Every structure is written in C-alpha cells, then in structure tokens.
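Note that one protein chain is taken out, while the other chains of the complex remain in position.
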Amino acid sequence: MIRRTNASKLAATVAASLVGVALANGAAAAELNFSVMESGTYDKAASQIAAEFASTGTDVKVFAFPWAVLRQNNTTDLISGTNQYDVMSGGYYLADVYSYFSTLDDYIARDNYGEGMIAGLLSPGRSEFVAGKSIGIPYGIDAYGLIYNTEMLEKAGVPPEFASWADLAAACDKIVAANPGTACFSHATGSPEQIGGFFFSGYAGTYISEDGKYALDVPAATAAAEEITALWKYLPEKGTALTFDEAHQLFKDQQVAITVTYPSFITNSLDAEGSPVAGKWGMSQFPGQGFPWLSLWQLFIPSATEDKDAAWAWIKAYAGPENAKRNLVEHNIGSVWAATYEDPELKERNAHFWPALTAGFAAAKNPPLSGEAQDLLTNTLQDIVNGRVSAADGIGSVAAQWANIPVPPAMLEAAAGSDLQEK
Amino acid sequence: MNLAVRLGRATLIAIALVVALAPFVVLFLNSLRPADEFLSAGSGLVPSHITFEHYAEIFDPRGDTFRYLLNSLIITTTSTIIAVLLGAMAAYALARLKLPFRLSIVIGVMFLVIRFYPKITVALPYFLLMRQFNLLDTHLAVIIAHVSLTVPFVVWMLLAFFEDFPRELEQAAIVDGCGPIRRFMLIVVPLMTPALAAAAVLTAFMSWNEFLMASTVAPNFAKTLPVRISGFITDKGILWGSMSAMSSVIVIPVALFALFTQRYLARGLTVGAVKG
Amino acid sequence: MSSVSLSSIEKKYGEVSAVRDLDLEIRDGEFMSLLGPSGCGKTTTLNMIAGLELPTSGTIRIGDRDVTRLTAMHRDIAMVFQSYALYPHMTVERNMGFALMVRGHRPDEIARRVARASEMLSLGDYLGRYPRQLSGGQRQRVALGRALVREPEVFLLDEPLSNLDAVLRVQTRAELSGLFKSLGTTAVYVTHDQAEAMTMSDRIAVFSHGRLQQVGEPLEIYRAPANRFVASFVGSPPMTFLDAVLGEGGEIVSGDLRLSAPVALAGARPGQPIVVGIRPEDVRLADEGLPAIVDVIEHLGSLQVVHLTAAGERIVAQLPEDARLRRGDAVRVRLEPAQLYLFDADAGASIYTPGRNDRSPSHTETSK
Partner (left out) sequence: MSIPGTIPETRRPVGLVARLERRLGETGILLLFLAPAMLVIAVAQFYPLASSAILSFFDWSLARSPTVGPFIGLDNYARTFKDPIFAGTVTFTIVFAISSTLLQLACGLGIALLTVGESYTLRFVRTLLMLPMVIAPIAVGTIWRMILAARVGPLNQGLAAIGIDGPNWLGDPMWAAFSLIMIDAWEWTPFVAVTLTAALTSLPGDLLRAASVDGAGRWKSFRYIVFPMILPVLVLVAMFRLIEAFLTLDIVFTTTAGGPGYATHTLSFWIYQQGLKYFNISYAAASSWIMLLACVGIALAFLAWRRQVGKWQVSR
C-alpha cells in the first residue's frame, strides 16, 4: 500500500542527524531538499522527476510524509528556523506561515510561467499570495466531487444532478428503496476535517467580515449544518468513522450508490482492470450554493532557501507543463495546465467524468481559513452531525469563537480574491 | 480450596489472559494479512493467506525504517545508560549528603514532582530551547528529554534502595581508605546491580516507547519508531498492513524483553508505591 | 602503634549531646574497652576516633598527630564492625586485601600480608569463598583479618562478638584477647557486655548518657566504682541497692534494716540519706545474722542466685549450690560492713567502696 519514495536517496546518516541538520543547508548549492506528501502519487512523481533532474547538476532529495505530518513538519521547519527543506509542498492551510515564504513574482514574470495554466489558478483565493505577490506555484489540482454508480441511480430513477444536499437527501430515499441492502453514499467521515467539503459547498455566505475578522452568516451556516445532519442518516451503518479507503471500498463493492470524495483519490482505480464498477460510474457536479473544496497542491520556496534559482528550476521541472501529462497518467496528479485537458486521447478516455471534473476545477475555491479556524469549524460540524450539539448552538459557538482567532493577512487577500469576504 | 473455587479462579485467569493477549494476536495476524483484506467485512480473524509483504515493505532497503530502528536503538541505549548512571549518582549523593534545611528531601521531592505534571507543558518550551541550541531533530535533543524524564524514576527507585543499604559496609570502605568516588564505584554500584538493572529496564521501556517529546523535537532525521507509527494514519486512509508490521516491530521485541526481565520490571514499578 | 588521646570532646546532633566533655587517654599498646548501655555514647566515641564522625568540639590525637579534622580514610586505623561489614561481592581474600589495594600496595605485598593474617586466623581454606558462604564465626574472623592486614596504628572494634552465639562468644573472647596481647597494638573495643570488658581489657572506660563515668583497670572498676551507675553496670548479677539514712553512731538505717557502717564516715551527719550497695557475692548465709525469707532461686550450676526478703527489703545473694534452699525457707544472712558500697543519695557519687579503702582482696573470693 505504502509506496515509499526513492528514499534511499535521503540516506540522511545518523551522524548527520547527531551533528544537527541545520548544517545541511550549507551544502545546498548542489542539493535541494524537497518535502512532499507521501501518497504514492506526488512522491513517486517527485522521485521520478528528481532522477531526471539530476542531469542539471542538482541533487533533489525527496522527503515524503503523510498529509498531517507534512503540514506539521513544514510548519515546524519554518517557524523553528530549522530551514531544512528548500522547496515545500502545501496548500492554503499553511496560511499561518506564509510570511516565511519568498515571493516568486520575479521568476513568474521572467519565465512568463502562468501562461497556459487553468484560468485563474494563479490568483488570490486559489493559489497563495502575500501582499499581492505570488508565493505558491500550483502543481496538482483536485476538487471535491460526487461519484455515482450509474446502475444503482438508474434503478432508482434518479438523475445524477443535485442542486443541494437536501436534494441529494431526497434522492437518497429513492436510491435506498430501489437498492435494498445498500446505503446511499459513503464519505471519509473518519477524517475530521473532511466534513468541511459538505459545508463549503452547502453554505453560500462569506467567511470574513468587512472589518477583517472571521465571521459566518449564522442563519445560512446553520441551515447548511442542518442539511448535512439530515444527509448523515444516509451513510452506511456504522459509517461515521470511515477512512477514504474504506469509503471508496464501499463504493467499489457497490454497497453505496455514491461516494463523496476527491476524484483523484479514486478515479484511476475505478477504471482499473477487474474493477467491479468499471464502466458503471460517472461524476456529477458538486451540489450547493457554495463552492467545491479545492485541493491545490503548490510549491513554496522558503525565504531561507539559499539557492533559489535551483529551487525555481526544480519547481518548473516538477510542476511545469512538460511532465503534466505523464504525472496525470501515471500518478493521477490533476494537471494544472489547460492543454492537458485538450489532449484528444485523454479527453476521450475520460469522457465519463472530465466534464464534471473540469467544471469543478473552475468553481472550486479554498475557504480563507487558518488551520485553527478551520479545525474549529469542522470539529464542531462533526459534533453537530453526531448529535452532540444542535446546529444552531454549534454554529453560534463557532461564530463566537472565531472572533478570537486572528486572521492571517494572507487570508484577507485570499478572501477578497475569492469573493468570500463580506462587502 | 475446593474444586469449584479452583475452577472459578482458573476460568477468571483464563479470561484475563485472553483480554490481555488477544490484541497482540490480532496485531500480529494483521501484520501478515494481505492488504486487500483490511477493508472488507467478513475477512475473519485469521488471514486467508499469510504474507510478509508488509514487513518487506517497511524494511524496503530504500525505505527509512532501518534508520528509525537505529534511531530508536541509539536513543534508548544512550538514554538508559546516561539516566541510570546520573540517577544512581544523584540518588547516592542525596542519600549521603548532609545538606542544611532538609534540602535533600526538597531535592528528592523535586525529582518526584516531575512525574506529576503534564509533559505537554514542557514539550513546547523544550522545543523552543532546542531550536535555540540548534539541536532540533537530533538524537541529542531526544536523549536529553528522555534522560530528564527517566532520571527522576531512577533516583526515586534507588533512594528507596539506599535506605536499606547497610551503613556499616560503607563505613568499612571509608576506614579502608575509600572516598565517595571509590566507595560508589567499588562497593555501592556492584552491590546495587539488581536495583540498577531494574532501573535500566524501566528506563529502556520508557525511552523506547516515548512519543510526545520525540515527536516534538525529532520529526525527521532523528525520528523514532513510535513517531513513525502515527505517520501511517494518512489523510487517505490507514495503512493497516504497514502499521501492523511496524507496530509489531515495536511491540514484539519489547514484549519478549519484558518476559525475560519481568522480575526487574515488577520491582522497578512497585518500589515507589509499595515502599514509599 | 600509637596512643590515642581525646580531650574536651563534645558531639552534638542538633541540640542533643551524644558525648559531653570527654577526656580520655588511651595508652600506646593498651587494650581499652568502652563500656556502657546502648545510647551511652561509646559507639559515637569510637566513630570519632575512627573519623567516621567528627566531634563538634575538642581535639583527637593519634600518636603525635592531631587528627581531629581528618576523615577516616586518612587516619591510620582499622575497624571491626558489629555486623562485620564484609563486602558481599568480594571473596575473603579480596575483602582482606581491599584496603591495601586502595592504598596502592603492590600485589605481592598484599598477598603476603593476607596470607599471614589468614594463617593467624586459620582462614587459609576459605580465601576463595564469598562471605555468605561462611559461618558467623568465620565471618567474624574475616572481619578481624581485614583489620589485621592493615597493620594499623590503632584497632577499633565495635561489639565484634555480639552477633555470635553464647558458646562461640566466650571462646572467641579468649582468642581475641590472646591475639591482641601478642600484637601489642593499641585497641579500642566497644561493648555493652561487662564480662567482655572485664576479661579482655587492660583498662575500661565506662560511659553513661554521653559522659565518661570512670576509667580504670577491670578490678578497680569492679571494686572501686566511682559512682552508683558504674557499680550497677559492672557485676553480674547486679548489685542490690537500698535507700537508707545514716543513723546515730555510725549506723545505716534502711527501713527496718540496721547495718553498721564500715568505717566512721568522716563528715557524715546523721540523718543524711545515702544509698547502700551490696554485691550478691558478698552476702553469706550464717547462723547468726539478719533473718530473711527465700523468694526466688535461680540455679546456675555451680552457683545459685537467691532473691531474699530481709526486713522488708529485697536483697540478691549469690551462693554456692551446696546451700540447699527452697522457696519460702527462713534463713539468716550476714553482711560484712567492710564490703558494703555507700553512695551519695543525690549525686550517686561513691562515698565508700571496699576497693578504694584498700581492703584485702580476699573479699572477692566468693565471686570466684
């Protein structure tokens, strides 16, 4: 399951560790340390490209960690001043530490880098900015999607189009009735933060007040939370603590008609040889008045990185258009380059879900929330759907406590850019 | 005891054994289970067939497990040796020093208090301190933390031991011409071997198993095995197979070690409560 | 070999004085016993000589060196402990040679001295054994041997016989006595057993409550005790004490009992309260004398200890076994005035003792 990166290359010796890794930076001229998620996709691609990149004279060491650990390590590395990683992978949840990254506007302008990228990706609210300057270079895009089993939906006579979560809940009744012994949908309910995907799409309001504080449109948010609570009834039995893998397995085993997930996590395996649902699935656009949760992996160069030119060169190799198709085909990394989606061969092969997928990319956003603010929201949503607190009380509590959490300046920019600040 | 009582007792013991040991069995069986059997219901307690793929995976020569294993070994051994040595010296000094104002007792209690506060309180400032010393992510940072956590145990245990240490034996050594250093090295330490062994066993377990401090100051290069485990819980799912295999690697040697060092372990654990 | 001299020694633990105002001269080559009940300061005194404890004030000299502030390791003394304090993890040989090793002696020198000492103590067969493989008596000899190999200026012995059984103790007492006589080294011997002190010592220092009561040769201590405490502590069975007053004309009156005073007590005024001490062996049966009733008889084999009531007072007598007595028998006893001990009733200081008044030692015959 766990695909290790070409980790022998990290062969960080025990001695080096004893001496202190801070020293390692001194030799950065010919060496770059790259932190990336350990997923069997991003990290594998990184190792592959690093091997090719060695010909430029720069040895890229790939450090791969699971998401939570990666986030923690990156943050810790920056604020502790350890400065171990020269290029980091991450997303908007690093907002707390944006100030530790260097701006890349000069490089972007010099190489006219954004040309050919999916429209709007290099703008605030989608990729990361500090004081109007770009700091994050996108390399992998994904947006929450709704993947359905064609047969099971047809049996119930339900068209795969849902305007809202309430809509889906209504459809669920029919789906369950038509497919006895199954449940309506599965989701990674055990990952506490993933419930955010339902909220962000179900809630049409803003997240930051006019005066720059975290704020919610409480009635709208409460309604969204209630919709999610209602929907939770249609999870499989004992299905409130599933991992993505478990949720996907239920879909593949046709125990559920729908799975709510990040498409890149699952689409490859659904069409794989021997898949019981091959040819029997489709993807529909995400319900709700809000936005599908964007997952935009970006590369950052910490200010402390010494050889920024080499780091930029690595970014271009890893995130640039040259390897985009291969990354997509071999590792299912969502390409950020518009051209990839015009590839006739790929377009045809993926006709059953690409339209919904690319539509999702266009609509997807990140919520302008720091980790602390987002955790407060998603944990409370979990409490709401599990009946520990009512939707009104829970949302009220989030709104009250958000007032105490400072908004990182970058989040203000993002919120403005993605139209999520109150005007 | 009549038969009914004996049978009842045996039954209860059997139940206790099952409850205590079943999780180990589950862990070990899961580490041998094919990956595709983790996600579907009805795969049963015993794997359909046994595979070593998870062990092969975590011990992939290109992987880091060997490094983590080595880290754990280095940190545990070094911490244990240092903690036992420093602890024995400190306990000896506390037992023999005639300090004013019952200072010995105050210091002794100070050692004890370390057991009573949340380690999370010190984890963060300690992280900042190590950052200042440029020691983040080094073995040394973890070792210092582990020594500071275990030395109090050692001191406390050995203080109880020194209360029983025959005073005349040391007086004899003084008359024979030994100052404190030689008394300690030539008389006290050799006679304390069982107590030192108990302290060492306990310290080794604590260091090998410790998670919080290790994860705080050594996220990467100096990462230990327990810290690695938490990494198998990924955002996509739990890598059950690898996690079971890795947990087995952490747990099974310790369990075996515990079987052999049971006496010392029990002594080390109980000396505080039963004697104090 | 050296003399040991303690002058104006005071030892306090906090507010409590363990030893007060102690002046004691132990002569070169002398075997000196420190005798007293537990808690009297004798062991503290020994530890101060050893250097295991430092006096609060005063001076200690060994030979011509002032060692008051030296710790034990720098004094040239050897010590035998009550528990023997053998190192359990060392063989007999290493136990005996340890001090020499610490002091940097050459291995052949150590071997030679250990061999000699073990020969003297018949330990040759046990050199390879560990202490726990030895009997109590053997351990005691190893402890002694460990001191002997040191060839120190002074030997210090802290109740070395108290952990032996009764028979072995008497036997070892004699051996030890002989050994130290032949060594001729100064030895200080702490004991609470007056018989050990009496039989082994050149001189005895009697302690009570942290004070030195009397120093003297054994018989001197016995026959001329300096005060009531010494008289009571030395002698077995112990002396009988009667509260009395001096009557008119040199009489001693204790209840109904009237005894004639041994001599005209100069300066004594009639009516002065005193304490009369009677050694059990000084009480004899006689045809004439004080009428008494036998209360309890303890047979010791060759002797019997008889508890009598005479004129309302209880008196203990030590008599030969040939006096056939039974409980309740009426007898008559005689108390020689010259053998009485008289003490000041308040301070307990001796007013009269048979020994000090230069009586012939024939009185002690009955004590065998």
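Per-chain residue numbering starts at 1, and chain names A, B and C are given in the order in which the chains are listed.
The working rule: contacts are C-beta pairs under 8 Å (C-beta built on N, C-alpha and C of every residue); 3 or more make two chains touch, one makes a residue touch a chain.
What you see is a predicted model, and the numbers here were worked out from it, not measured in a lab.
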Next item on the list: Check the options A:96, A:167 or A:330 and report the residue that touches the missing chain.
Entry: A:96
Check: Which one, A:123, A:209, A:240 or A:254, makes contact with the chain that was left out?
Finding: A:240
Margin query: For the chain not shown, which residue from B:55, B:68 or B:111 touches it across the whole complex?
Written below: B:111
Next item on the list: Check each of B:51, B:78, B:134 or B:209 against the chain that is not shown and name the one that touches it.
Entry: B:209
Margin query: What does the interface between subunit B and the hidden chain look like in terms of residue numbers?
Written below: 9, 12-13, 16-17, 19-21, 23-24, 26-27, 30, 38-45, 86-87, 89-90, 92-94, 96-98, 107, 110-111, 113-129, 144-145, 147-149, 151-152, 155, 177-182, 184, 205, 208-209, 211-212, 216, 225-227, 229-230, 232-233, 238, 240, 243-244, 247, 250-251, 254-255, 257-259, 262, 265-266, 269-270, 272-274, 276
Check: On subunit A, what residues meet the omitted chain?
Finding: 72, 75-76, 79, 81, 96-97, 189-190, 192, 236-242, 246, 370-372, 375-376, 379-384, 386-388, 397, 401, 404, 406, 408
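Throughout what follows, only the chains that are shown with their structure count from here on.
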Check: Looking at which chains touch, is this a line, ring, star, complete or other?
Finding: line
Check: Whose Cα centre is nearest the centre of all Cα atoms in view?
Finding: B
Note to self: Roughly how far is subunit B from subunit C, centre to centre by C-alpha average, rounded to an integer in Å?
What the structure shows: 56
Next item on the list: Please work out the Cα centroid separation of subunit A and subunit B, and write it as a whole number of Å.
Entry: 39
Next item on the list: Quick one: report the Å distance separating subunit A from subunit C, using the average Cα coordinate of each chain.
Entry: 93
Note to self: Taking the touch rule as given, give the residues of subunit C at its contact with subunit B in the complex, in rising order.
What the structure shows: 47, 50-52, 71-73, 77-79, 81-83, 85-89, 98-99, 102-103, 146, 150
Note to self: Using the touch definition from the top, list the residues of subunit A that touch subunit B in their complex.
What the structure shows: 1-2, 4, 6-8, 10, 12, 14, 16-22, 38-39, 63, 65-69, 72-73, 76, 80-82, 84, 191, 243-246, 249, 253, 265
Next item on the list: Could you please specify the touching residues of subunit B with respect to subunit C in the complex?
Entry: 166, 168-169, 171-179, 182, 186-187, 190-191
